[in-house]
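Below: one structure in structure tokens.
As you look at this complex, bear in mind that one protein chain is not there, while each of the others sits in place.
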Amino acid sequence: MNRTLYGNLIFELSKKGRKGYSLPQDYDRTHTTAELPEALRRKEAARLPECDELTVVRHYTNLSHNNFGVNDGFYPLGSCTMKYNPVINEEIAGLKAFAGLHPLQPAVTCQGALEVYYNLQESLAELAGLSEFTLNPCAGAHGELTGLMVIRAYHESRGDVRTKVLIPDSAHGTNPASAAVCGLEVVEVKSLADGTVDVEHLRQLLSEMGSEVAAMMMTNPNTLGIFEPRVLEITKMIHEAGGLMYYDGANLNALLGECRPGDMGFDVMHINLHKTFSTPHGGGGPGSGPVGVRKGLEQFLPMPRVVEAPTDSCTGESYVVDWGKSFEGKRGEELSVGNFFGNFGVMLKAYAYILSLGREHIKEVGPLATLNANYIKERLRDSYLLPIKGLCKHEVVFDGLVDKSTGVTTMDVAKRLLDYGYHAPTIYFPLLFHESLMIEPTENESKETIDAFIDVMHKIAEEAKTDPELVKTAPHNTPIGRVDDVLAAKQPVTTYWKTIAES
Amino acid sequence: MFKYFPHTEEDLQEMLKAAGAKSVHDLFDDVPEAARFKREYELPEALSETDLRLFFEQLTAPDNAMQLVCFAGAGCYDHYAPSVVQNLIQRSEFLTSYTPYQAEISQGTLHYIFEYQSMIAELTGMDIANASMYDGATATAEAAMMAWGNAKKANCVLMSETVDPKVRRVVETYAHFHGFPIKLVPAVNGVLDRSALDKEIAEGGVAGLIVQQPNYYGIVENYTGIADALHEQKGIFVVNANPSDLAILKTPAEWGADVAVGEGQSLGIPMTFGGPGVGYMACTEKLMRKLPGRIVGQTLDNRGQRAFVLTLQAREQHIRRQKATSNICSNQSLMALYVTIYLSLMGKEGLREVAEVSYAGAHSLRDKLIATGKFKDTFPGQPFFNEFCVDYEGDLEALLDECTANGYLAGVQVGEKTLMLAVTEQRSTEEIDELVEIIQQFKEEEAKA
Partner (left out) sequence: MAKFEEGLRYSESHEYVRVEGEYGYIGISDYAQHALGNVVYVDMPEVDDEVTAGEEFGAVESVKAASDLISPVSGTVVEVNEALEDTPELLNEDAFANWIIKVQLSDPAELESLMDKAAYEAFCAE
């Protein structure tokens, strides 16, 4: 990463008349857009930049130098599972034969793609201990919403009106937000001091409103990185009340090789392919959030679906796309959550990852990720406050520095880490602690990398005592310093046009 | 050992010792016995990199992945993208980073999103755009929820029947569970029935209307006057527009839209079997705080430099939880980068040229198909852009099979007799002529025999 700021906007590099493309000129010019009635045409041309090719190449290359990715260094961002994104997966996803496929071309002409799609569905079902998966959702939160829709569709099909969803107070913000989008009322379940679900509170809630509970959403290991010890009891309680259990797959990485959501009694779940299955986060997306269901719920999964071809098919395909009965746009029995069938380019990478690891190495993922996290937990607990002492899974949460007398906060520690060439951990989440610092190392990090990180964390704890100002004013060694969030939110400037209108 | 796991036996022993465990499995002692997974996964054994390549080569062999000359659209288009786009996208600093929470080491991402938002605002004419959505369909569903949430007293959101049925189905799904009715406004001759719309608006209680431009059938509709009628009732106007065509077509803002949404795949993103694409979403300043998704804003750092940062976050799920404007947490950042680099290269003139060539090709193809005598216009007299519908006199499925066998994806069948074809700047005059030739030569009876 470059430590000086490259600050130009592409619009500022534009010069009238320059171009960065070439298009064929020998086409039939009988018709031009001038034929369109004036009422249908825009008045003024869009002020897009005018740049030559090299200018554009340098601009975005320079911008990339102000960015930090997993390939640049350790990225222990808790809850995001920033594992290595294998390069071979990019090669495969970039194969022209896949990139050129139109989603509506006949199944018989794209059996290779459908085979990947179908086999990935099957592989995820085996890894999750569930019956079937849809790959349509585009992200984790999209998966949550889809999963809740499936749950509501199930209850609706039985004429059972259930409007409440139970969510532990430690959950990611997307859980209650997805529930609200899905038209469900959120009821919070309290956590105990050790961060796990308060089963007695849950019991009380169920006795008050059990028949109204559509589902309980649960992350396990939870957002504190702790495995919910009473998960089997919890799933049983919800089932007895007639509700379904939703598994938020945000933290699934910890469990690969050791346990499966389906075996714990979960009915519906999503998986983040961009976490557990190594696909790159791309600065925030595209991700993929496949949703799986246990036996008996398959018919509620959204359309379209990739399925095995009927055996009486005479056209010779093995796999076909079932667009559903309600392709006419009306929501009948069926749901639909996207343009086509999800982010196929992401699925290719996830499937390549599964094939690369195979059954013998996938099972090592959870244990190694968990080992790395526990190692960090034990080695940092003398400088950083460890609120929950026992085993953690793939991530560990500290509550700021042990020594709070210096006034150095979690924010300061995070910013100081940037100076040392690390991405910061997740900070101020979970909300259970005031100074949360959530570290997730993933299975790909070596002991040397982790030891170096631990040394730096100790060094920052030391700096907090000897030179607190240095830490409080960090970062010093990055392209920009701390930004004025208040200014950004108070007078929002979100386009270049606004910057020039005001200057 | 495995190439992605760096732990040697010695490392394992030292780390286990520090963690106070004998084996890695002891770290799962807190998992109830009944929940432990004890058998092997039923998955294939690991493939070497060589075998992995072979495996995918086989799956992309011509009989498994037929490369068809594409005249299909229906929401996914085979446009040209300069080589530079794909090359820059692969830069690992962009590819392997996450959502830009730490602004100090994420200026690359924040900066290009700011450029992307500026470009979307300029194409649509709207005041503010977010950092992108999953796809055009979910962006439209979010717009429907925005309309519903914005209305004080309303009983429905209206949607034109000329909106892509795939999009309609998603909007219907979201609305059903979110808890509001979608009323479909019918079409006549392929365009929104204005008298039916006027009647709906006059009845009152309309939170908003969703239309598409060009509509599903490729027709460029005239939406003059609709925004005013809606605004009188405090309803909002949502225009789903193909951003590529906005080089020429009237902008959503010029139609008086409050929210503009759509699918951005046509701006430099390969089709890749339908995804990933990118949804865009833009709105008026008045609705800014109701906009879902990430938004990047300009600010200053403590050294006085212009810097970019995620802003207006009080709308979002990590702060508002169930009261957030949406549950969306990520954006399609990398796909927004495709769009940004594409538009930087194509620029003001390039996007117009793309539109001109596509328009000319589509109209030329339509003329030639009509001239075969086997087709007639499905919607006579309606202006279209680069996609259109024609009715075939014979067995359309048999005709399409024949085209496929000749390496042509001749379009998308949207009715028993109706074929919808799209032409982009990628389609040469030779390809257009060859498609017409295949159709001209096709004799149904012989095919059956």
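So that you can tell them apart, the chains are marked A and B in the order they are listed, and the count of residues begins at 1 in each.
Keep in mind that, in the parts below, a contact is a pair of C-beta atoms (placed from the backbone, for glycine too) under 8 Å apart; a residue touches a chain by one contact, two chains touch by 3 or more.
Because the structure is predicted, anything quoted here is derived from the model rather than measured.
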Point to revise | Residue of B:34, B:61, B:314 or B:405 in touch with the missing chain, whole complex considered | key: B:314
Review point. Which is it among B:22, B:303 or B:323 that touches the chain not included here?
Key: B:323
Point to revise | Residue touching the undisplayed chain, where the options are A:192, A:486 or A:500 | key: A:486
Point to revise | Where the missing chain touches chain B, by residue | key: 289, 313-314, 319-320, 323
Revision key, fill the gap. Had the left-out chain been drawn, it would touch chain A at residues 428, 485-486, 489-490
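Definition applied: only the chains that are shown with their structure count from here on.
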Review point. In whole angstrom, how far does the Cα centroid of chain A sit from the Cα centroid of chain B?
Key: 19
